[in-house]
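A protein chain is absent from this complex, but the other protein chains hold their places.
Up next, chain A:
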Amino acid sequence: MERQDYERLRWRCIRRALLELDITLTRFLDDGFDQLTEEEQAVFVDLVALEDHDLWYLISGKTECTDDEAHFAPVVEKLRKCSVRLAN
């Protein structure tokens, strides 16, 4: 991913409406994003465009991907498994 695209994505991950997402997405950028394939990175970009509550419910397991969102599932799974680390 080009630097500019990555930095835009980073901003859209580290400045969310919900603290839960700030922490989870920041952690994932640091620990998981580099290991995604190019295709998965593109999915991640689409995923973070979701509304905050929808995205958080998916990541926290409160909801599952709908049929329309099936392509999100592998990346959501990686987000759920991303190592826990105290954030700030």
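Going forward, a contact is a pair of C-beta atoms (placed from the backbone, for glycine too) under 8 Å apart; a residue touches a chain by one contact, two chains touch by 3 or more; residues count from 1.
One rule holds in what follows: contacts and distances are computed from a predicted model.
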Record-based protein name (UniProt) of the chain missing from this complex, from "Monosaccharide ABC transporter ATP-binding protein, CUT2 family", "Sulfurtransferase TusA family protein", "Cytochrome c-type biogenesis protein CcsB" or "Succinate dehydrogenase flavoprotein subunit": "Succinate dehydrogenase flavoprotein subunit"
Please give every residue of chain A in contact with the chain that is not shown. 3-4, 7-8, 10-12, 14-24, 26, 51-53, 60-62, 84-88
